[in-house]
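Missing here is one protein chain; the remaining ones are kept as they sit in the complex.
Labels for the chains are A, B and C, by order of writing; each one numbers its residues from 1.
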Amino acid sequence: MTATTAAPNTNKSYDIPASMKAWVLGDPGQLTLVEKPVPQPGAAEVLVRIDAIAVCGTDVEIIWKGLPAIIEGGPPFNKNFTPGHEYMGTVVKLGVGVDEFKIGDRVAVEVHAGCGRCERCREGMYTSCLNYGKNYGNVKKGHRANGFTTDGGFTQYAVNNINTLVHVPADMSDEEATLIVTAGTAMYGLDVMGGLIAGQSVVVMGPGPIGLMGVAVAKALGAGEVILTGTRDNRLEMGRKLGADHTINVTKENAVEMVHKYTGGGAQYVLECSGAPTAINDASRMLKRGGRICLAAFPDKEVSVDVSALVRNNIYLFGIRGEGKSATHRAASLMGQKRFDAKLIHTHTFSLDEVPKAISYARERIDDAIKVVVKMS
Amino acid sequence: MTATTAAPNTNKSYDIPASMKAWVLGDPGQLTLVEKPVPQPGAAEVLVRIDAIAVCGTDVEIIWKGLPAIIEGGPPFNKNFTPGHEYMGTVVKLGVGVDEFKIGDRVAVEVHAGCGRCERCREGMYTSCLNYGKNYGNVKKGHRANGFTTDGGFTQYAVNNINTLVHVPADMSDEEATLIVTAGTAMYGLDVMGGLIAGQSVVVMGPGPIGLMGVAVAKALGAGEVILTGTRDNRLEMGRKLGADHTINVTKENAVEMVHKYTGGGAQYVLECSGAPTAINDASRMLKRGGRICLAAFPDKEVSVDVSALVRNNIYLFGIRGEGKSATHRAASLMGQKRFDAKLIHTHTFSLDEVPKAISYARERIDDAIKVVVKMS
Amino acid sequence: MTATTAAPNTNKSYDIPASMKAWVLGDPGQLTLVEKPVPQPGAAEVLVRIDAIAVCGTDVEIIWKGLPAIIEGGPPFNKNFTPGHEYMGTVVKLGVGVDEFKIGDRVAVEVHAGCGRCERCREGMYTSCLNYGKNYGNVKKGHRANGFTTDGGFTQYAVNNINTLVHVPADMSDEEATLIVTAGTAMYGLDVMGGLIAGQSVVVMGPGPIGLMGVAVAKALGAGEVILTGTRDNRLEMGRKLGADHTINVTKENAVEMVHKYTGGGAQYVLECSGAPTAINDASRMLKRGGRICLAAFPDKEVSVDVSALVRNNIYLFGIRGEGKSATHRAASLMGQKRFDAKLIHTHTFSLDEVPKAISYARERIDDAIKVVVKMS
Partner (left out) sequence: MTATTAAPNTNKSYDIPASMKAWVLGDPGQLTLVEKPVPQPGAAEVLVRIDAIAVCGTDVEIIWKGLPAIIEGGPPFNKNFTPGHEYMGTVVKLGVGVDEFKIGDRVAVEVHAGCGRCERCREGMYTSCLNYGKNYGNVKKGHRANGFTTDGGFTQYAVNNINTLVHVPADMSDEEATLIVTAGTAMYGLDVMGGLIAGQSVVVMGPGPIGLMGVAVAKALGAGEVILTGTRDNRLEMGRKLGADHTINVTKENAVEMVHKYTGGGAQYVLECSGAPTAINDASRMLKRGGRICLAAFPDKEVSVDVSALVRNNIYLFGIRGEGKSATHRAASLMGQKRFDAKLIHTHTFSLDEVPKAISYARERIDDAIKVVVKMS
């Protein structure tokens, strides 16, 4: 990745306390603010002082249901586990041998650091690491997924593998920088479907944060027609501001028909971010023959799928988790170039002491919250 | 493609009659032997004297249910339509400008000739041609799918676009040559999943003709472990003869568990040829994280799918139809090199007059028929 | 491709004369204005009334040296051949079966229509058609390269395969539309190197028309750092206007050193448009290990190359000709979205009668000409 313009190397040094405030997960839904020792970075790691963290829908899933977090091989409850993964901050200490980052660098953090030794990591697919969650005891393989399999960011400091870090431009606010990883997930979704979307038609299903960033990234990459589907007009309106050429409120219009109308015969790509039970069937009907679907969301239960439509129409379907293939770097670059205004989806801000309140806003969409950010100071 | 050793150019000429015997489809299930004019090859086409044709399961679907054939924009019944697509024969007449083939060349025929003008054909995905079935009246776009959208091979002569032809080696029998397209479909399935399967583990689900050829092709390409699943022991035994390292009778063993045992943690690829309702769920559980599924078959109805398993495990799923990307040429080359013995799956032979009987054998699996071939003389 | 907003279907009809004015090539360097019959479109073709055509450096090569044009298997001299390939116009007549375009549509034209029947065309690589130039007599295979192997655009009308056409937005001038194919070549160069350049560093060598469009397209696709090298400051300045983050005048600065400085260790991609004898060596030294070079230009003679640098640094090198893989459609889409101002490189305009003068301006860079356009009326 080309370095985006980084904060100047100030040779600052930071006073790092021995302990820090951290929210930990007890029983489902219970978060308690405790003191924890500040962790120490190892080889290929740095210590990041967390400056801001956004709340993700998956955080809510983890806090109430446990999944998909895996701590010491099991559910994350009552294990002194700190959730949260969409954070950014300042490098305050370097592990041995690290010269890729400097003290004082502002960084955003992607979730996954692969083990580097399994078949998938060896081929660059580190978000599919075969040693996922093997961080404890005898099976410590080096894989880390912040806030999923290792401590996350609802705290003051966190250790991070340098592979998860991306520089934050000097003129980008902390709040905006927490959105880099969300944009990175959308970018990854477009990448795995082929990446070359300039001039192509893209449907984004579901105007949540990833979907809205999907609209913005697709348009920034030169997509010809970007169509956003959803149920809430205000979210669709936000999608228009982020670059959607057309929006479809699926409670009022037939989305499949409208996509065919807008694209003149079917879309090339669908980025599915809704998790709706009918999403695969709808997507396969929105596409031209030979089209591609990326699933970045999924329903809780098994759903009924028209498999024959996938086969007869040569549909390729890509399931993804997270933001692999350095897509976060690409997203950060686009945001650094001000190709779209990610800040539009940031709606609320709270302090570290207010993490439970912040999570409530995100969970219950209080005051139509989209992205709720916890700002440390 | 490198030419496989072709029959010598004998500068033969052939007496071509004005009319020919052809089976045509009336009402569903009704085939009648009629006289039809022998068709004339146009530019980029040749006339093939059909020497042998195999019965495919899709022929049965078309004859009884109509789908997926589309003749003049609708079902194929009572339209003087001749079904059948797995044929081979001898080039007896050349269209204008054809020098890629010579009179007397023995050829096998793949199903699809793309229109050459739509977006998919322009990118080489001719089996996903966006002008599929547009062969009639004002929308004649050049697309042809033998026995699906244009007349097929249960007859004596057929016109074919040169793009659908592959040379048959001199030492390969007519019967074996009808199996090239079946092996080509299996090859295509392995291609779309990545192609580089040397040393990798492949599960083939369903020991029908495509599945059995899938086993043979996978092993010929150097796959490390090839595992075949099915319900009939004699079919599985045939799979072993074609190269399967392991077979699993799903009525007796837990296929997911056995695949994990045989592969030491999950397979890389699943080639699904069974059409079973549980196939996608089973396949996603057989795979390592990041694995790939190719669907070459599908169930009649919508089925329940665990979409979250696809997303959480980064599964890619490829729906295919037919044998694109010149896979038929690759398959023919492997068969010409005698890398596997496709003849094993050829079980019965009939004459042109016996086409309905041949189809019954295939449809009802009389006498455990696998591939039933109609030999012209 | 998604349709860019096309001119409305006006159901216009056009009076098409029987003959037209056309420039034809006699001896090297000799162009004569003659009357020719207006050609008739065949299947999958339309007749285009030429509204504007730009002069390309390759036109100059063809007119004075013959190459790379091949007319009836040999040099293009004294064969009634009309050169010129960067043209746009209006569809005035449809061949049989054409409904992809309508009478009155404004279109830009890419150079190559593949034969559709060779191995390369079957895989979508139509600019590498193995039947290149086989348009005559017994070897008429359907390949066409306007102004290279078939008549081109320094005339009033031309027949074109629909595969070569892309819609021109209503609000784009004729002059700007002639630049679509130039931008398409640059897009193709970026495509073949991988396409996913968002956030990546790209060096463009040579600020001719393709290089300048390369800068614009790279930046439009989100490239992180775009660096342009050349010898003329005014051209480099134009590159800055089109999006270059840095420019290097190679007569004043060490380009390899400056690229390493600007990129912090080497670029990802080099798009070589200079044809300089040292271009490959310079490019391989500008790149990080594992970088990629696309050659869109080449020197007249053999040059000395440090092959060991390519091998030791895992450099991939892609030679291209023209604008394959529908890159012209992608470029047209970006231009339709006004992602960059291609008009900047259009410097001079002449009439059809002034073609020799237009070509002189382009050849001799009179008045610092970059793109010289012939506007028909």
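By our rule, a residue touches a chain if its C-beta (ideal position, glycine included) is under 8 Å from a C-beta of that chain, and two chains touch if they have at least 3 such contacts.
Quick caveat, the model's predicted, so the values are computed rather than measured.
Asker: In the full assembly, spell out which visible chains the left-out chain is touching.
Answerer: A, B, C
Asker: For the full complex, which residue in B:70, B:187, B:255 or B:273 touches the chain that was left out?
Answerer: In the full complex, the listed residue that touches the missing chain is B:187.
Asker: Among A:80, A:163, A:231 or A:304, choose the residue that contacts the chain missing from this document, as touch is defined above.
Answerer: Of all options in A:80, A:163, A:231 or A:304, contact with the hidden chain holds for A:163.
Asker: Consider the whole complex, including the chain that is not shown, and state which of C:109, C:186 or C:297 touches that chain.
Answerer: Checking the options C:109, C:186 or C:297, the one contacting the hidden chain is C:297.
Asker: Give me the chain A residues in contact with the hidden chain, please.
Answerer: Given the touch definition above, chain A has residues 1, 43-44, 97, 99-100, 116-117, 119, 121-126, 138-142, 162-163, 325-326 touching the missing chain.
Asker: Extract the touching residues of chain B with respect to the undisplayed chain.
Answerer: 1-4, 187, 191, 195-196, 198-201, 220-222, 224-225, 263-264, 268, 329-334, 337, 339
Asker: For chain C, which positions touch the chain that isn't shown here?
Answerer: 68, 119-120, 125, 127-130, 132, 192, 265, 279-281, 288-290, 295-300, 302-308, 310-321
Keep in mind that, in the parts below, only the chains that are shown with their structure count from here on.
Asker: Using Cα averages as centroids, what's the distance between chain A and chain C in whole Å?
Answerer: Between these chains, centre-to-centre, one finds 40 Å.
Asker: How many angstrom lie between the centres of chain A and chain B, each centre taken as the mean Cα position?
Answerer: Centre-to-centre distance between chain A and chain B: 42 Å.
Asker: Could you list the positions in chain B whose residues touch two or more of the other chains?
Answerer: Correct list: 119, 125.
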